[in-house]
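A protein chain is absent from this complex, but the other protein chains hold their places.
And now, subunit A:
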Amino acid sequence: MSDHLYAYGVVEDADFELDIDGVAGATQAYTVSHGPLAAVVTDIDTLDPELTDENARAHDDVLQDVLLDAGGRTVVPMQFGSVFKNARTLKNVLRGGRRAFTKSLREIEGLAEFGVKLVVDEDATVDADEIREAAGERFAAASVQEEENDRFSDRLVMNRSYLVDRDERAAFDEAVDAVTDDYGDVLTVQYTGPWPPYNFVDIEIGTQQ
């Protein structure tokens, strides 16, 4: 029985459906509204979905679709595994977090997150600090905000998320191209996005599911 709701993120009040593969085999995403907000959800039959590669990707995919839907929506992403017992409990959360959600939506309006990883070639020796500084300067000039992420590998010279104005996307693309031109012979640039601003939204709402 799939009477629980898996929530992906929160948007300004809207009513839409998306045919998409969601977490735990769901095939259609829809909205649950409360006041000025709506949550994007799919049905789910467990309160505790497994964090598999497939489910994590599905979570991202749905959010990306929302992000690109209707010419670009602003969405406050929820973390993986946000399951609500039913629509009532979800609406309670929307009500309880109304101020925080509204504030976040306003802050990230028109912005999207991009990820940049600089991965040094296996045999290359580089001055990591110098690269970080030079590349960081270029990226910072074309973005609104940045966030340092964990460098989980010795080969990762840089792992950052950038908040970029969607209208300034071209400038950020150019910055990435420039860094690729400068250092392409010793490293690989992994450039991903647009993502919902996972790394720039931090809302904690105490609730009972």
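To be clear about the criterion, a contact is a pair of C-beta atoms (placed from the backbone, for glycine too) under 8 Å apart; a residue touches a chain by one contact, two chains touch by 3 or more; residues count from 1.
Definition applied: contacts and distances are computed from a predicted model.
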Query raised in the report: Of the options "Gas-vesicle operon protein gvpG1", "5-methyltetrahydropteroyltriglutamate--homocysteine methyltransferase", "Methionine synthase" or "3-ketoacyl-CoA thiolase", which is the UniProt protein name for the chain that has been left out of view?
Result: "Gas-vesicle operon protein gvpG1"
Report task. Pick out which of A:H4, A:H59, A:K117 or A:R160 touches the chain that's been left out of the picture. Result -> A:K117
Query raised in the report: Per the definition of touch given earlier, which of A:R73, A:R155 or A:R169 contacts the omitted chain?
Result: A:R155
Report summary line: Note that subunit A touches the absent chain at residues 117, 119, 122, 152-153, 155-156, 188, 190
